[in-house]
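Sharing a structure, written as structure tokens. Questions coming.
Omission of a single protein chain aside, the complex is shown with its protein chains in their original locations.
Presenting subunit A:
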């Protein structure tokens, strides 16, 4: 049985550990900056990117608005093509369906194409408990499985590992899972890929059952679509006798013409390529070509809850490209494990609390795992306004019991700020106490003063200065003898600026 995210600490706790891991920080920085630069140039090649993005958003929104109709259409089309459709309300039900389907074949081993949906429901563990071994075939997913690790990125699940670490994992564990790694394995990418190829080849040829996800499901023809880079997915989708696909209900597009948009948006946003190397499509089983039995498990697992939320539902537009992870300054410094779920990064921060609710401390902490810088929204190929949803989910979190100290502080601040006179009085109090503020403040503000200096507090607020100036000008006009304020008091706080403190 492999590791799970269950029992992980909340985001701030897990993130703090990651920020102090220099190797992890280095691996992530290198990887995210490389992909981000590639994406930039691939997107920059298209002068109609903005229109493509708007089209992607519009297609997904329309599909979500009429999801019930498209799902029924998909079911009819898949059935007509000779496949069998199963409906799963949650992870438990989906796992039970898949386990039963595998058992019915009499097999005890399955190969898997990388699939977020099956990771989400922790299918491998469920199969393991039923005595069925699932072999991951995506290179990065294989590294995670062999290393008894957890995925930390949607597209590159082993992004937190470098070549030397991967070599060590292959040498240590490949033999336990099948064909061992060559003894003289180097950490060159080609050598590592070759070791994985040899290891997986036997598995593809021997295994009778495959499990996949899908990037898209075309409603009017019942076609499923998988985009990938390595070809291992295509081996899984074509060689075994039985294919079981577990697909989230939001993966639907109405027709093939809609794919035109997404087959441009997805590769450029995810791998920074004009087109991904392998695009496989299948419409039910075909005699003498590919699997003889095809099952589609349509997974809800919280998606209709998200759909019911007018602001939050836009998260269901996500096509899992991971552009938001690669651009996110928070993800870059924490890695994916800190998010406590298979969906890390900005999209995970809005998707997980919607799929699971916010009663768990990890899910309740995720809407705060962002500085709201907006870079994720800018790169999202389907224009999910992630900052908007984060703020919306924060509202949900603070509407629940708890957070007493914060509510009191916000309430007090709101009271002061609701009246110009009250704010003026507060500013006078702050100004009077300015000399008493220590360099390191104990309690919650220490979060600031541990690593940063506080600004020096000015003696007078702007509004005090303004009033004095107005008065002086008034007196000048009326002939009263008052020296005019010249703003010189600004000099008193000049050491707010760096380098002047001793």
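One rule holds for everything that comes next: a contact is a pair of C-beta atoms (placed from the backbone, for glycine too) under 8 Å apart; a residue touches a chain by one contact, two chains touch by 3 or more; residues count from 1.
Rule of thumb we're sticking to: contacts and distances are computed from a predicted model.
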Message = Can you work out the missing subunit's protein name as recorded in UniProt? Choose among "Alkanesulfonate transporter substrate-binding subunit", "L-lactate dehydrogenase complex protein LldE", "HypC/HybG/HupF family hydrogenase formation chaperone" or "Ferredoxin".
response = "L-lactate dehydrogenase complex protein LldE"
Remark   = Cross-chain touch to the chain not pictured, restricted to A:12, A:131 or A:402, is A:12
Key: Residue, one of A:96, A:191 or A:423, that touches the chain absent here   = A:423
Remark   = Logged for subunit A, residues touching the omitted partner chain are 11-12, 15-16, 19-20, 25, 329-330, 333-334, 367-375, 377-378, 388, 391, 393-399, 406, 410-411, 413-414, 417-420, 423, 426-427, 430, 444-445, 447-448, 450-455, 457-458, 460-467, 487, 490-491, 493-494, 496-501
